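Following this message is one structure expressed as structure tokens.
The complex appears here without one of its protein chains, the remainder shown in place.
Labels for the chains are A and B, by order of writing; each one numbers its residues from 1.
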């Protein structure tokens, strides 16, 4: 009890601080300070200021809407004179983070369920029925083989298939693109972001943007970096590609909106940065279903009630709006961790200098004698222990 | 060799610990302990307990499905008496993380490709053909100008356009909303989350929820916080808006599901928290395409094979289900980093006290003398070096 008490008194009322050898030496002194300075510079300058080591970070939660505008006219032998507006070329009518603009099509009109010759292909060309095993189908065939071998044209015979007839012939893609005028369509992107941890929200339509400005502006990296309306052609250019070339077989464009915000500063400094990237790399040796396309059909029924459909293979550009970014805000934890581990590095300075002082310097023995006090653990060791 | 050996012996069998000056002083002693206590409290209490500095974190990977239910009836001059069910008002039929409920429409029936007067507008009103340069089109026009100036109504003449005729007139939006009854539709949200790092999965339909409960329940922040079925009207209310007002021009609602889980506790404590936010801020000065709407069309062909379409401008509410959250679980690395940098901070205590002892206290010279041992690097320095 008493012992405990005295221990407690000792614990509370005693302060222990290491004894220091203070070496008056220009060399070592300066070196020591230099190293410390360097570490300090690193901790303050790099960790805290540059890398914002004092900030808590959160990543963005976002919601996007995109709306296309524009109308064009085409004139083809198959479809005749035709107007294309939003309801025609945006499929599906609304997306979530992406919008698809049809730029090229292969239309197969008036298909009905029936039997017709398959397209000539590696497996489908035949001499006799024996070449066409009934009921077979492979991933590239447009129907199920009936087992008959029928003339595809004067010269050629192919296996007959049960399919939507006539079968689509997508062997040659219209070039230039059917809706090449899509180049001038515009895209309005609305983006609303949220940083849950800081409960900070913002839109890409900035407060200082006026309605009149929005009605007229077109995004331009240099002159209008915050206008959320994009001209498709220019958008593809920014990514370093040609719209007309891309329009033929379609593709995918990434509209990247980066929200890197330092919430220790005013909210008005938290701005969206747009960048554009083509997401379907078109390298020739990976040309399995190049570009981007998909098939859909419009279904009709005639008087007799039999179902017709117009199948459309739609090539086009899908614009994926990719929102990302991090927000940082001062927080005590990361600050302390940065500082703490920074302080720890100060130990390095002493260690370094000690090594030099005790191993490299001319007077090392002298210094060692000053710094160290040798204590023997062995009985015989005690007598020859000298006091420094 | 021998030297190396002796060095090794020294390295292994010697233990060096700093020599300490132990100052018996109430003031400093207490202060020192106080600072240490504070640091300890910070490390233990704040870093470890509060901020869970001992946890590895992972962010959520999720999959969502949403399904609407409800039917309503409308009676309008244009469409007559009409029933609306899920297949009518959910467009597209299925989404990924969002579902669109149509609440208001502008229908333009029986459009055909042709020529008709453009809507009166800033650019389209004309006196003579000279006002209508042929082939021109701007982002807001519904077709391509033919170059003729034709009567729009008794009083007004506008440029003729090649377009889907008659052109849509969306100048006045039906108010109150056409499908105002959508307020009572319900939304079932199914959410399945995954924390890859911990391979932990969970659904928002909790294990303790019974089928009978699910058949009847409606989400209510107070009484049914875990029921995944939402009544649209109430959902908008929770976000602090009026459904009827929102239904007219449409909008976007965020259904935010937060999964913040401490996986050191039982899985049953890992629960979804629902919150609701309107994502399209309706401030009057940013009224470019306010709310949310898009156009689509249903296509028909008549006997003669000419194509008709019914164009629909659909206003409605898009419900984005936004899933986010972090899971934490004990891990050695962050623990060590927190503790390590915490320990480093202890050095601060000594530094602080030293400053006070050596610079502020009355007996500072005395203490300094005790703490420091001055060693001269200069020959002449040796003699006047005193031993402490």
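By definition in this document, a residue touches a chain if its C-beta (ideal position, glycine included) is under 8 Å from a C-beta of that chain, and two chains touch if they have at least 3 such contacts.
What you are looking at is a predicted structure, and each value in this text was computed from that prediction instead of being measured.
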Notebook entry, point to check: Which residue among A:45, A:151, A:176 or A:347 touches the omitted chain?
Noted result: A:347
Notebook entry, point to check: For the full complex, which residue in A:70, A:117, A:143 or A:328 touches the chain that was left out?
Noted result: A:143
Notebook entry, point to check: Among B:71, B:221 or B:355, which residue is in contact with the omitted chain in the full complex?
Noted result: B:71
Next item on the list: State which residues belonging to subunit B touch the missing partner chain.
Entry: 11-28, 59, 61, 63, 65, 67, 69-73, 81-83, 85-88, 90, 92-94, 96, 185-186, 188, 190, 192, 194, 196, 201, 203, 205, 209-211, 214-215, 298, 300, 303, 308, 332-333, 336-337, 339-341, 343-344, 346, 363, 367, 370, 372-373, 387-388
Next item on the list: Spell out, residue by residue, where the missing chain touches subunit A.
Entry: 16, 18-26, 28-33, 42, 46-47, 51, 53, 59, 91-92, 95-98, 100, 113, 137, 139-144, 162-164, 252, 254, 256, 258, 277, 279-281, 285-289, 292, 294-297, 299-301, 303, 309, 311, 314, 318, 320, 322, 324, 337-338, 340-345, 347-348, 350, 353-354, 357, 370-378, 381, 387
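What we mean here is this: only the chains that are shown with their structure count from here on.
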Next item on the list: Give, as an integer number of Å, the spacing between the C-alpha centres of subunit B and subunit A.
Entry: 16
